[in-house]
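All protein chains but one are shown at their positions in the complex.
For chain A:
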Amino acid sequence: MAAIFQGVGAAAPLSSSPSNSFDSNKSVFSPRRSFSVSKRVSFAVVRSDGKVNLNPKGRRDQRLIPNAVATNAGSAAASKQGHELLLFEALQEGLEEEMERDPRVCVMGEDVGHYGGSYKVTKGLAKRFGDLRVLDTPIAENSFTGMGIGAAMTGLRPVIEGMNMGFLLLAFNQISNNCGMLHYTSGGQFTIPVVVRGPGGVGRQLGAEHSQRLESYFQSIPGIQMVACSTPYNAKGLMKAAIRSENPVILFEHVLLYNLKERIPDEDYICNLEEAEMVRPGEHVTILTYSRMRYHVMQAAKTLVNKGYDPEVIDIRSLKPFDLYTIGNSVKKTHRVLIVEECMRTGGIGASLTAAITENFNDYLDAPIMCLSSQDVPTPYAGTLEEVTVVQPAQIVTAVEQLCQ
C-alpha cells in the first residue's frame, strides 16, 4: 500500500497549493460506499451506512483502498465527468441551486448584492434573484443577524454572511441567545433554519482583528451546528446541507482557500453535516484536522510517507458535534492521535476534541494525544511572525515522529 501511495505522491506537484493532485488516480479504484460520499447519481443524504453500532471489522474490509481522498466522485463509473471550479464558485453554485430550489432562501450581508460579495461568493445572485432575496445590509451585524433570525422564526431560510467571521462577534448575542436557544426555550415551537457563514482564519498579513478563528468561541453554544469546509466538493455539499437543515448552522470558510480548484460532480449532491471526511487512510497515527490545516497536514504527510510513516488523515469537517464515530474507529486502529488546528491553544476545538477522545477512547490510546494549535497571541502583521503563529508542516512532521517513537 505504501508503495502505491508513494508513486502517487511523487507524481503530485510539490507545492503547498492543494490543487487536488489525487484526481487522476481515482479511476483505478472501484467506487465504494465510503464514509462520507455517495457515488450515486440521484441526490441523497450522504451519510455513512451503519448507524450507531461499531463494526470495525466490516469497515476495515471496505478500507482497502490506500488513497481514498473521498472527495472526488470522478471514480464512479456511473457519474458524469463533472466540472472544474474554484472553491468560491462551488459555494456560489450551492447557494444558487438552493435559492432556485426553495423560494424561502435569501441572502443577507454587507456587499453581497450589487457588489457581488467581497469574496465573490454571491456574485451574480442579485441580478438573478432580485433585491429582496439578495439583501445588501448596512454595516450593522448585530441587527441584521437578529433580523435574519427573526425572519427564520416565521419560516424563511436566510443565509447570513459575515464579511469576515470576526465581525460576527458583534452579533454574538443574537447568535448565542436567539439563534441557538430559541428552539429550546420556546419548547420546540420555533425552528431557526439559518446559515451563518463567512471567511475566517489567518490570511496573509491581514492583521490581528481580521485573522480570527471564531469556532472556539461559538462551540459552547447549545443548539447550533458548526461545519468547516475545506475543498470545493465539500464546500458546495456543506453549503447545501446547511441551507436544508432545520437547525442553525455556522459554516466556517477560510480566506486562503477560496481559490482552490477541483473537479466536482455535475449532479446534485450534499455532504452530511455531522460527518468527518477520510482524506487518507493509514495505520500508524490518526491526524485530525479541519479547514486550511488539512493542506498543511497533507503536505507533511508526503514527507512522512517518504520517511516511512503511514498517517491516517481525517478532516473532521463537523466541528459541532464531533463525528466521534469516524474518529473513534480511527483511534481504535492506530492508537495514536495528533490534532492539527488553526484555533488558539486555549479553549480551542482541539482542546474539546482532546477531551472528547480521552473520555471515550482512553483505553485505545498508546500515547497521550498531541494537539498542535496556533499560538495564544493576536496574529501579528509581520509575515515572519505570522508564519510562526500558525502550525507549519515541518512541525507536524516532528510531532508525528515524536508520537510514533
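Convention: contacts are C-beta pairs under 8 Å (C-beta built on N, C-alpha and C of every residue); 3 or more make two chains touch, one makes a residue touch a chain; residues count from 1.
One rule holds for everything that comes next: contacts and distances are computed from a predicted model.
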{"item": "Listed names \"tRNA (guanine-N(7)-)-methyltransferase\", \"Alanine aminotransferase 2\", \"Pyruvate dehydrogenase E1 component subunit alpha\" or \"Transcription initiation factor TFIID subunit 5\", matching UniProt entry of the absent chain", "value": "\"Pyruvate dehydrogenase E1 component subunit alpha\""}
{"item": "Candidates A:135, A:195, A:228 or A:316 - the one touching the absent chain", "value": "A:135"}
{"item": "Among A:223, A:347 or A:380, the residue in touch with the chain that has been omitted", "value": "A:223"}
{"item": "Residues in chain A touching the chain absent from view", "value": "45, 47, 51-54, 106, 132, 135, 137-138, 140, 142-156, 173-174, 177-178, 182-191, 193, 222-223, 225, 241, 244-247, 272-274, 320-325, 352, 355-356, 359-360"}
